[in-house]
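What you see is the complex with one protein chain gone and the rest in place.
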Amino acid sequence: VPQRADVDPFAHIVGRDAIAELTSPQARLQAMLDVEAALAAAQATVGDIPPGAAEAIAEACRAERIDADELLAATELGGIPVIGLVEQLRDIVGGENATFVHRGSTSQDIFDTATMLITAGAASLTIESLGNVATLVDALGRDYGAAPMIARTLTQFALPTTFANVTGRWYSGLDEAIGALQATAGSLPVQLGGPVGDTSTYGPHAAEVTKRVAERLGLVVPKYPWSTMRTPIARIAGAWGVAATAVGDIATQVVALTISDVGELAERAPGAGGSSSMAHKQNPVAAIRARAAALQVPGLVATLLHAAGSQDFERASGPWHAEWPALNALFSATASAADWLRLSLERIEVDTRRMAANLETANKERTT
Amino acid sequence: VPQRADVDPFAHIVGRDAIAELTSPQARLQAMLDVEAALAAAQATVGDIPPGAAEAIAEACRAERIDADELLAATELGGIPVIGLVEQLRDIVGGENATFVHRGSTSQDIFDTATMLITAGAASLTIESLGNVATLVDALGRDYGAAPMIARTLTQFALPTTFANVTGRWYSGLDEAIGALQATAGSLPVQLGGPVGDTSTYGPHAAEVTKRVAERLGLVVPKYPWSTMRTPIARIAGAWGVAATAVGDIATQVVALTISDVGELAERAPGAGGSSSMAHKQNPVAAIRARAAALQVPGLVATLLHAAGSQDFERASGPWHAEWPALNALFSATASAADWLRLSLERIEVDTRRMAANLETANKERTT
Amino acid sequence: VPQRADVDPFAHIVGRDAIAELTSPQARLQAMLDVEAALAAAQATVGDIPPGAAEAIAEACRAERIDADELLAATELGGIPVIGLVEQLRDIVGGENATFVHRGSTSQDIFDTATMLITAGAASLTIESLGNVATLVDALGRDYGAAPMIARTLTQFALPTTFANVTGRWYSGLDEAIGALQATAGSLPVQLGGPVGDTSTYGPHAAEVTKRVAERLGLVVPKYPWSTMRTPIARIAGAWGVAATAVGDIATQVVALTISDVGELAERAPGAGGSSSMAHKQNPVAAIRARAAALQVPGLVATLLHAAGSQDFERASGPWHAEWPALNALFSATASAADWLRLSLERIEVDTRRMAANLETANKERTT
Partner (left out) sequence: VPQRADVDPFAHIVGRDAIAELTSPQARLQAMLDVEAALAAAQATVGDIPPGAAEAIAEACRAERIDADELLAATELGGIPVIGLVEQLRDIVGGENATFVHRGSTSQDIFDTATMLITAGAASLTIESLGNVATLVDALGRDYGAAPMIARTLTQFALPTTFANVTGRWYSGLDEAIGALQATAGSLPVQLGGPVGDTSTYGPHAAEVTKRVAERLGLVVPKYPWSTMRTPIARIAGAWGVAATAVGDIATQVVALTISDVGELAERAPGAGGSSSMAHKQNPVAAIRARAAALQVPGLVATLLHAAGSQDFERASGPWHAEWPALNALFSATASAADWLRLSLERIEVDTRRMAANLETANKERTT
């Protein structure tokens, strides 16, 4: 059972099973195995290894066949899980076929490409949540968009508007967030550079193998292996930053409109949002948790950009490894933020009478 | 004469005049005036204001006609320069036409749209520098790409490769950086929402006016005014993050290859890179300053994302204002990083004999 | 068995059991229970609740008596674990004593004070690792400090020095890091403000109760409840930043001195640091992982400062909750960095002959 820092009962939550599974050790393990299998399959197609070897490798590339404790011990020694994984894989495949495992490859190729698979999964999960949020926003706009309300700028009553102004900008932000994730998810590059990033160890069919691995895994072929040119990581960080911005703004504005003195929105759900000391309260806990999760993102983006832009020689001595936990946390926080926001909007109650009353108060103030 | 924190003699820069000018108070002022003029022109075209008013406004919208001290005083009172600017503009235009200045508009529309103009200029400047770097990398690849060298992974001698492996990945990163800036620069949205972001104050021709202002200024029409849905800011932050990553990686790798013990690259320029205490040294100062400038970017991206994703109500009470200095610093640091890197590669000397010698040493080590 | 993002086989490691335990859901749960018990004990001492109630509450405050699934469900509804925890606690205590559970208290008091207990544990664990590193550095200085070597500044051979110059500055950094953690750990404030932070619900003995709870838990009494004045969180972030800086600099310098071309240091351990593709390599994986872990810290500090400095009203609507996962990740990353560095220095081999050879090379270069 995957259980992770950011989805434990005292930290995050909601939609936790999917998010936890996505970035779990098991998911990472299977993603690496998928890359090894795809590589073998591609190499078989171009005649670099026997077809039977590729089949045997595919058969072996199942997470449940790997001894996790052994892998953990090997990871501590090697600093990266691929070395121990390849050893186990060769043992499982056995015989002559074992020599065709990880042919011409290197830890970074397997690990980076697996990271792209996990990124694709994170994008998909987050896009789904954002889509659900957009559907809810759309419905709010249809149901309550015509309601007159007072706009507030720089905290002060400004001019009359309608609730459609709120849902309109929320929708546009979700649209842009989904677009940013889709654009990135649709251009995630495979990594097949070999030990020093020049593809030479993959032999004369390197380009063809790369193309086929990319196709098989739903990735694209980069202009050049990106072993120490981490613009793909920066692009991911940027796209997730856009998604977290949309969620953050909506959650901030939900929270602002639920302030008791404003009272134009409220989260209503049986048993939710109570207080350990004040029974009368109705806290907008889902919007609050969405904000809290979205607030993790800027710092993680900074970590990723720092790591991505400091890579030395042909494989970086620290900055590369630094990307891993930050990406996991980025995916988890953003997906959680989106899903908490979905929950908030499912619970939301629009108080159009309060909107009208506040508008009247504001109009009086403006004319005196 | 513009003089800025990050371009002072004790902080940054090469190419300082262009970068300093770009984000100078004067440039910001002129950009705001350009937006006012474009708005008036568009409103005249659709018949919202008289053509003569638009002409008078255009004539008035020149930075040198604005009293900077008065504007500064007004900015301290209003917290934003637009209020005082509009007052001065109305005085300059005078007469009946004065009433057509800033028609239906609001501070945020002028300021945000001006920011997009400055962003476009920053993109252009940085793309030019990155293009120059790419040209230099391309030339290095042609001249020295065939040179054999030892690759280093996780700091250790790995396998033989050629210098083309270095220039190949550098070029691909620059290509991606330029692409990211171009994509963003080509989709910068105009902001015309009016005081509360619903475009109502621009009247029945709001959509048409928006379209024409966007065309005139080289911007695009957003799906909805983004007053408090700051995904456009997040997208800018992301694109500049990609650019800084490419520059950072190249600069880091230049620096690594200049380490005296490695010695495969050196910056050579008469009088440059000396030491106040050690006359024999040849420090790769341009690459070092490129790294230093690129290192500013992740923190600034975090600031921008935090601000962009925390915007309240219809105009944010702090997070909006927080974007301004961070964007200026982001543009300045990234453009500086790119231009320092250009200077570094202009000075670079590739020592193919040293590469060959190091490769030989490495080969001996591998076979013993 | 605690298992966390940053200690899974594919992310972090070393010393994982202690670190994982520290920030695990179980540890957080027990810390909250310890606060409830200390509060009851203090209240009994001043006569606010019967002594028997305090004893019954203490007896109930054991993590293993809490139903985790039920608590998780309640946490999703309430957005914070304390509400469900108090309910279960009252059920366990039962009878009339149940009414004395959480007397006058509020979720934030329990949660914040528990966070201080966890912070104290994290400080202690990290200080221990840093102390181990300091002992190793001291030994290196004694054993190899007299070895002549060439110093390198801005990547270039500079002037001769000895290895004691390296160990001297490392030791001073560790000393400062330990000092920063100790100073912070020794001034962690209890939080007892009650529902709105003014201590009124604790009644006339509030000050005395606060003092006794602080004593019992090894914390200090703050000048005022810090419900939405989060300078204590900022101080923690700052101290951990100092610790990560010392570790980061040492790890960076270990890595630099292991570059094959430099070769003055190496990590040597049977089976460690190998490559999946290049059998001859000896990667300094422990130092690399130390760098990677330390690189997580600046972004997390930014997240904490952003959250800490944006707290609204009497309990913050998102920024407070945002502190939780960031603190956990901060403690875990810093403790991991320190422990990886300990492992690196345990494995370190100082090559004084190589130092002498490099010095000779450098001297030749300087005199030609």
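All chains are identified by letter, namely A, B and C, in their written order; residue positions are counted from 1 within each chain.
Keep in mind that, in the parts below, a contact is a pair of C-beta atoms (placed from the backbone, for glycine too) under 8 Å apart; a residue touches a chain by one contact, two chains touch by 3 or more.
Model, not experiment: these values are computed from the prediction.
Asker: Among B:Thr113, B:Thr199, B:Ser332 or B:Asn358, which one touches the chain that has been omitted from the display?
Answerer: That would be B:Ser332, which touches the missing chain.
Asker: Could you tell me which of A:Leu117, A:Val285 or A:Leu341 touches the chain that is not displayed?
Answerer: A:Val285
Asker: Pick from A:Arg28, A:His102 or A:Arg152: which residue touches the chain that isn't shown?
Answerer: A:Arg152
Asker: Spell out the interface residues on chain C facing the chain that's missing from view.
Answerer: 79, 151-155, 158-159, 161-162, 164-165, 168-173, 175-177, 180, 195-198, 200-201, 222-235, 237-239, 241-242, 244-249, 252-253, 256, 294-295, 297-299, 301-306, 308-317
Asker: Just checking the interface: what residues of chain A touch the absent partner chain?
Answerer: Those residues of chain A that touch the unshown chain are 152-159, 255-256, 258-263, 275, 278, 280-285, 288, 298-299, 302, 306, 310, 358, 362, 365-366.
Asker: Tell me which stretches of chain B touch the chain missing from the display.
Answerer: 3-6, 8-14, 23-25, 28-29, 68, 71-72, 75-83, 86, 102, 105-107, 194-195, 201, 251-252, 255, 269, 271-278, 283-293, 295-296, 298-303, 306-307, 317-322, 324-326, 328-329, 332-333
By our rule, only the chains that are shown with their structure count from here on.
Asker: Between chain A and chain B, tell me the centre distance in angstrom, where each centre is the average of that chain's C-alpha atoms.
Answerer: Going by mean C-alpha positions, chain A sits 27 Å from chain B.
Asker: Could you give the separation in Å between the centres of chain B and chain C, each centre being the mean of its C-alpha atoms?
Answerer: Comparing mean C-alpha positions, chain C is 37 Å from chain B.
Asker: Mind pulling the residue numbers of chain B that touch at least two other chains?
Answerer: Residues 152-155, 158-159, 256, 298-299, 302, 306, 310 of chain B touch two or more partner chains.
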